[in-house]
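A protein chain is absent from this complex, but the other protein chains hold their places.
Take a look at chain A:
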Amino acid sequence: MTAPAIAAPRPAGGPPSLKIVLTGPFGVGKTTLVGAVSDIAPVTTEARMSAGNADDDTSLTPAKTTTTVAMDFGRLDVDGVTLYVYGTPGQHRFWFMWDAIVRGAAGSVVVVDTRRLQDSFRHLDYVDHVRLPYVVAVNQFPGARSYPASAIREALALAADVPIVDIDARDRDSVRRLLIALVEHVITRTTPAPPSVCT
């Protein structure tokens, strides 16, 4: 895939590159995903979690002992396009950082866990609000029931054109396919449409 028309060239004419933002609720696998796919050692800002995190439901992630307190960052090349992936912190109390993290982003991935889809509603609302093109990534946790895309689309009230991609956040190839799907979706969304449609 070559995408010269959609990627903003670097000032000195280097390879095209895109900033992508990864979001989703606490414990859904965002840090794992960045670590799996990054070509460089990622930036992680995990800290030991204390008890009393009243704001986020931890009942389905009992083994989780750390949480991202600022962001994750990784970089990968896909067919000559450099993708910079920024992961938002999942916990609600870090949301003040989001507006800064999404600045300059071309698109977003919202990661969901089928056992608690409702935890992703506010993330979906946010990317809708800032008008970022996005795909929904269903991170398939071991032991979680698997649902058809149509059921997930209905449960999350997603528009018909939002891609839904099943992933294993630990698997590099799986995550690369997800990010390629996002880039393709961004291209589709930003292809010039007739003025009457593009309002």
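Just so it is clear, contacts are C-beta pairs under 8 Å (C-beta built on N, C-alpha and C of every residue); 3 or more make two chains touch, one makes a residue touch a chain; residues count from 1.
Keep in mind that, in the parts below, contacts and distances are computed from a predicted model.
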**Asked** UniProt names the one chain left off this complex as which of "Cytochrome bo(3) ubiquinol oxidase subunit 3", "Tetratricopeptide repeat protein", "Roadblock/LAMTOR2 domain-containing protein" or "Tryptophan 7-halogenase"?
**Response** "Roadblock/LAMTOR2 domain-containing protein"
**Request:** Would you mind spotting which of A:Leu22, A:Met49, A:Met71 or A:Leu124 touches the chain that isn't drawn?
**Result:** A:Met71
**Asked** Looking at A:Thr45, A:Thr58, A:Gln91 or A:Thr114, which residue reaches the missing chain?
**Response** A:Thr45
**Asked** Footprint of the hidden chain on chain A, which residues?
**Response** 5-12, 14, 17-19, 40-43, 45, 70-71, 73, 75, 84, 86, 96-97, 100-107, 130-133, 186, 189-190
